[in-house]
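Left out: one protein chain. Kept in place: all the others.
Here the chain labels run A, B and C in written order, and each chain numbers its own residues starting at 1.
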Amino acid sequence: MMNVSLVSFTKDGEKVVAIASKMSRSRKGWKHHEETMTEEEIETWIKDAIIHGYWSPLEHSSYTFSIEGISRVASHQLVRHRIASYTQMSHRFAKPVDEYYQPVIPPSIQKRDKEELEKAYKDAYDSYFKLLEKGIPEEDSRYVLPNGVNTNIVVTMNARELYNFFGLRLCSRAQWEIRAIAWKMLEEVRKVHPHLFKYVGPNCIIHENFIRNEPISLEELSEKSEFISQRCIEGVPRDGIYKCIQNSKSILESIK
Amino acid sequence: MMNVSLVSFTKDGEKVVAIASKMSRSRKGWKHHEETMTEEEIETWIKDAIIHGYWSPLEHSSYTFSIEGISRVASHQLVRHRIASYTQMSHRFAKPVDEYYQPVIPPSIQKRDKEELEKAYKDAYDSYFKLLEKGIPEEDSRYVLPNGVNTNIVVTMNARELYNFFGLRLCSRAQWEIRAIAWKMLEEVRKVHPHLFKYVGPNCIIHENFIRNEPISLEELSEKSEFISQRCIEGVPRDGIYKCIQNSKSILESIK
Amino acid sequence: MMNVSLVSFTKDGEKVVAIASKMSRSRKGWKHHEETMTEEEIETWIKDAIIHGYWSPLEHSSYTFSIEGISRVASHQLVRHRIASYTQMSHRFAKPVDEYYQPVIPPSIQKRDKEELEKAYKDAYDSYFKLLEKGIPEEDSRYVLPNGVNTNIVVTMNARELYNFFGLRLCSRAQWEIRAIAWKMLEEVRKVHPHLFKYVGPNCIIHENFIRNEPISLEELSEKSEFISQRCIEGVPRDGIYKCIQNSKSILESIK
Partner (left out) sequence: MMNVSLVSFTKDGEKVVAIASKMSRSRKGWKHHEETMTEEEIETWIKDAIIHGYWSPLEHSSYTFSIEGISRVASHQLVRHRIASYTQMSHRFAKPVDEYYQPVIPPSIQKRDKEELEKAYKDAYDSYFKLLEKGIPEEDSRYVLPNGVNTNIVVTMNARELYNFFGLRLCSRAQWEIRAIAWKMLEEVRKVHPHLFKYVGPNCIIHENFIRNEPISLEELSEKSEFISQRCIEGVPRDGIYKCIQNSKSILESIK
């Protein structure tokens, strides 16, 4: 069962981002700003940085997630994000045997044809075990394990990279599993740093915010919100964007 | 069947690296150096850069490989190298069906137990096909495909990153498939840029060259070559290093 | 005098990008695509990648520039682009003396107050030389050299990073010198790879192309071109964007 936890992060990340932003415009040092900056100023500096695409200060706030019980289909996609840090459970050393063998079941199959999938998963496991027993090393026997086999991975990204990651992976075109991971990561970071992640969303939102006077946020979004974009970068026309985002987010319901 | 081809690279890469190196020490411009630099000077500037760990000029020479017929076990490891560019065949869009379904057979299994493996591969394929027929989308059906399923990937790395990649992946501790890929990539780049890749090897060689007066190369290496290192970074003691490298390279024979 | 030359690049870069794009959707290998791909297909695959923000294939085409006679003000900004490779003339080793001391003159000063600037540059040089004569090492004497002192730098970026670089540095808000460098780099890459760089421009253009049905290009842009964006990311309102781009580009005239 997929589990996404925020296990470590820059506690004072919002303040760190705001001070760094301000220092680029000021002659004064960190200490001065740390002592004098108000909550209100923090919000203002963060909003200003995001609205004008002044991303570099956002890199000073980091987030470490433990992402457990995902498939190697998803982990393979995840590690394609190169501006991030990963430590992954190795199937060369940590065998996914017994209760640890819990391959991922896609929601499209959960509802029907689950038996076919489970049979396939069981057969693969049996073959894996037979090969191990015959003395084939773990690292080779695992070639028969299914792509859906479960793994754990520790991931660290900074707030800027998270904007990039969310832009791509909250999108309904993203594969369902990495999409579910992204929506869960969003929930986690919103809890701790609501200002930093206020205007984040799939690329339709992020690109819209590049070009409109008042930024829109996922929370405030409603059917009546008018997009200026003619289309999102994936090709969804203006009128379809709202519904597309709802579809994307509904993955959280499907995997419950 | 694994196929590694160098499909594009910086044709004048050795000269480019040498001129860039020289320009860091000279007040003169590119044109002057391009017109006056001799073959001998190219060799000298390259050797000097490598011996003193002056790596930045090596980044100006790039290499694009098409790596075909490898497993997703190997591609997952490959893309962990973040200072590189990748375009991978998507199993969401390009189904590995019919003659394109050729999962990789590890050499340890090739010799024995091949039937068990082939049966497992065939069963997985049958399940995949059944799920497709029942209307499950490709991107979900593929969860039952084996980790050994074949894929193609286009990879670009510069010469500096290749030193890092070779250091890790030519090592006998690297998993056999990515190790085979690395040895084949080495053959390819050596053919076109012998000076740039003269002193490359697994980390035992690379680290040895950081600390010894005269660098050693894989080609000149013999049983009598004396290592100064007490151990390689993986823990192989001085006396075992030569044999360990031979073992590592023997993967090229095993997969023929 | 600033000089920007494209000294090396991926000759078949447009084809490489197109084949890599196609391979992500196809089960066939590089050789097949290389032999069968037409000029028309190359254009189509490139346009499609750009319109849908499918950037990864663009990384397989690289460009090396020798940028000479720029100030350290500009080089300091340039090297902030981290997804690129640099080799810079060192003022620790290559003294900018005699005819090689040619600090940069900003166009705003070129027309008036040039004497004040030249006097300041000469005084700084005299102090530099006096310190050298007194035995102060080059690396310390240079602390008195002006920020405008000239340097040379070799830069390699791939096509994807160039889109990012152009987005930021072709913008009229960019400092004039790095802006001039960017416009010159654009001229160079357009000559060799017109398809790859057809839809590039400052961020107002790039972001506009993320959200409109038919992309616009700098070349076709006219006063009548209607922007959909309400504002550019820097805050210039819709109606001011066209003129703002002309202003930005006019730097090429000013430095002639």
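Everything below uses one rule, namely that a residue touches a chain if its C-beta (ideal position, glycine included) is under 8 Å from a C-beta of that chain, and two chains touch if they have at least 3 such contacts.
Small disclaimer: the values here were computed from a predicted structure and weren't measured.
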Which is it among C:Arg25, C:Lys119 or C:Lys191 that touches the chain not included here? C:Lys119
For the chain that's not shown, point to the residue among C:Ser75, C:Ser172, C:Asn209 or C:Ser248 touching it. C:Ser75
Given that one chain is not shown, which residue among A:Ser90, A:Gln110, A:Ser225 or A:Gln246 touches it? A:Ser90
What chain A residues would touch the chain not displayed? 3, 5, 7-8, 10-13, 16, 19-21, 23-27, 29-31, 34, 56-57, 59-60, 62, 64, 66, 68, 85-90, 93-96, 100, 152, 154, 156, 158
For review purposes, identify every residue of chain B that touches the missing chain, sorted by number. 51-53, 203, 207-208, 210-213, 228-235
In the complete complex, which positions of chain C touch the hidden chain? 71-73, 75-76, 79-80, 82-83, 86, 92, 103-106, 108-109, 112-113, 116-117, 119-121, 123-124, 127-128, 130-131, 134, 136-137, 139-140, 142-149, 175-176
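The rule is simple: only the chains that are shown with their structure count from here on.
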Would you mind naming the chains that touch chain A and likewise touch chain B? C
Quick check: how many Å separate the C-alpha centres of chain A and chain B? 29
At least two other chains touched by the same residue of chain A: list those residues. none
